[in-house]
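In this view, the complex is presented without one of its protein chains, the others remaining in place.
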Amino acid sequence: MESRVVNKGQISELLDKLAKDYNLFAPVKDETMTLFRRVSGAQDVLLDYNNSDISPKGCFLPQNEKTFSYMYTGDSLEINKPEGAQKTVLFGARPCDIKAVLTFDPVFEGVKFGDEYYSSKRENSIIIGLSCTKVLSTCFCYAMGGGPCDITGSDLLLTEIGDKYYVEVITEKGQALVDAYSQIFAKQDTAQLAKDKDELAKKLSGEFVRKVDLTGVKELMDNNFELPYWSGDDQKKCISCGICTYVCPTCHCFDIFDYTTGDFTGDRIRCWDSCMYPEYTLEAGGHNPRPTRKERIRNRFMHKIKYHLDRYNMVGCVGCGRCVIKCPVNIDITKIINDLKEVAQNA
Amino acid sequence: MMNLAQQLQEQAKKLLEEKKVDLVIGFGQGTELARNTPVFIDSPEGVSALTWGPFCANNLAKYLSDYNNAPGGTAVVVKGCDARSVNRLLDDNQILREKVVVIGVPCPGQLEWQKVSAEIKPGSTLKEVVDNGDSYTVKTDSGDYSFSKKDYLLHRCLVCENPNPVISDITIGKELPVKNYEERFAEVQDLEKLAVNEKSAYWDKQFTRCLRCYACRNVCSVCTCEVCVFDQMMPMWVSKRTNLSENTAFHITRAFHVAGRCVDCGECDRVCPMDIPLRKLNVKIHKDLGDLFNSPTPGTEPGLISPLGGFSPGDPEEFM
Partner (left out) sequence: MFKRLLEYVGFEPGRFKARWISGSEGAKFTTTVKEMTETIKSLGPNKKMRDDII
């Protein structure tokens, strides 16, 4: 498809317009944090950031979501579902986080189990990506099939080049959007900008310091569920908090429960859950198939590097590095992958 | 002369060789230059993994209760603040004195790894760290970097009460001078001075961010309940919804549940992925404990009875 140009000076105008016409989610500064929030205009938006503290996955899978409310009056049960999603634009998300949304799609839009809450949000949203300008020491998207300027999953991808944004139109949704705001998305000769973008991508791809290589790891996992490796230090130092799963852009486990007031009315709510919690797979009868930290840690990492591949032929990690940064005890997925690779080579 | 890490390794080796302990919990190099990570060493050959420096923020006393039922003893490397946890765990009967060997290391302050990391060329390798009193020099293969303690230390270290471990079987390194920080409660006092609605607005802003990952609770060395009220579904005291109301309930309950036992190791504050200033809640309680009961920070001495866990006819009794 085509490409366009937005002058930096016009970004505010664009954001203001988008906020008026859509639910606009964009990165904002909240004290020391960079978070994706719904914004009312350009004034709150922060585009000069490296990696948000929390991924924008909440746009599609909110931490709390009312699936329906119910009211039982003695002889009848009334159920009210919330309306479908409103038109939404997710602006300024990084390529790794956008790739992560693609890992959700087969889970929630699978042939067997469709999830209307998710689909409704997904169908009604446009994703405007923003290429990275810097590689952090914790980044490893390149090893997971992505890249700092990767277009995968975006409807539009903006790349900052000098005083302009080079805009790649990737999908029809994206095309419709640039056409609707054609005064801002200028039609110009973009050959030089395209070259500059390639240069930037090349420069950034040389800046990764974490060496991660998935080759052979899945094969090892396929044949070795029980590995002494999982009884090592990681499960000893893990404190069973939910940080890694909550900051992870691909973690999507949820729990469903009823929040009831005394008069038989209430809401059925779905909220994020974490496989790091001891009660995660606790069964009603008291049995837990993952009784200790060892099984829980194994589950999380096997999900990323095996189960998601088995089911959907996609790696369940995009290399954003958030869990590496935020883990209080420095459990590091890149180290685990490298250690497993070593185990595989020595086997 | 051996550096502190080498001395640590030697002591750990001796303990394991002489079978005084089965396990040594200490710090090892993490996956970032400016980060150390807990290591669990069960053989004399493994001790070379032990290290020491200004990137040892974790409170390893947290792990002692995991090994309480292990057949052998456990040795743990502690800083001054972590040593308060050991005292507190002993007083709470969570660990047995005869099964624990405390390796104390006087600590001149721990650096905030992310701040340090941001300044150092990615991919560098650490050579050594030199303590210059007011600053640290971090020597790497990409050059030397200087970090002033004032700007780069963890917040909690700037008002450290116990640089020297308050309980220790083996002490590594020289005792450090103890300072009395009058500004210890300054931040709390600033908040106390605000009007009701300003206080409310301040905390609402903080609590709204909470993800309820429970890292603050799980990292806490004195949070030792087998089943926590926040994990219970029947009855559901606090629901799993993250909203301001439930988050506020969680944070007030958490802070108050450790009142009189919180040793101010500051781990909750350090680990919060949303930068909620949790220490400001704990330190408020410490301030009140001091004001009302003249009580020192819990864990400062062994056998210290918590004013909230004991009875004294001289209690201020604000509720009579």
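The letters A and B name the chains in turn, as written, and every chain counts its residues from 1.
The definition used in the following text is that a contact is a pair of C-beta atoms (placed from the backbone, for glycine too) under 8 Å apart; a residue touches a chain by one contact, two chains touch by 3 or more.
What you see is a predicted model, and the numbers here were worked out from it, not measured in a lab.
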item	value
Residue touching the undisplayed chain, where the options are B:Leu126, B:Ile172 or B:Ala255	B:Ala255
Selected residue (touches chain absent from view) among B:Val130, B:Met233 or B:Leu292	B:Leu292
On chain B, residues whose C-beta touches the chain left out of the figure	188, 191-192, 196-204, 241, 243-245, 248-249, 251-252, 255-256, 259, 281, 284-285, 288-289, 292, 308, 317-320
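The criterion applied here is as follows: only the chains that are shown with their structure count from here on.
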item	value
Whole-Å gap separating chain A and chain B, where each centre is the average of the chain's CA atoms	32
Parts of chain B lying in touch with chain A, wherever the complex brings them together	30-32, 35-40, 58, 62-63, 66, 114, 117, 122-123, 205, 209, 211-215, 217-219, 231, 233, 236, 239-243, 267, 270-271, 273-275
In the complex with chain B, residue positions of chain A that touch it	30-33, 35, 53-54, 63-64, 135-138, 207, 209, 233, 236-237, 239-243, 246-247, 255, 257, 259, 269, 271, 273-274, 277-279, 324-326, 328-330, 332, 334-335
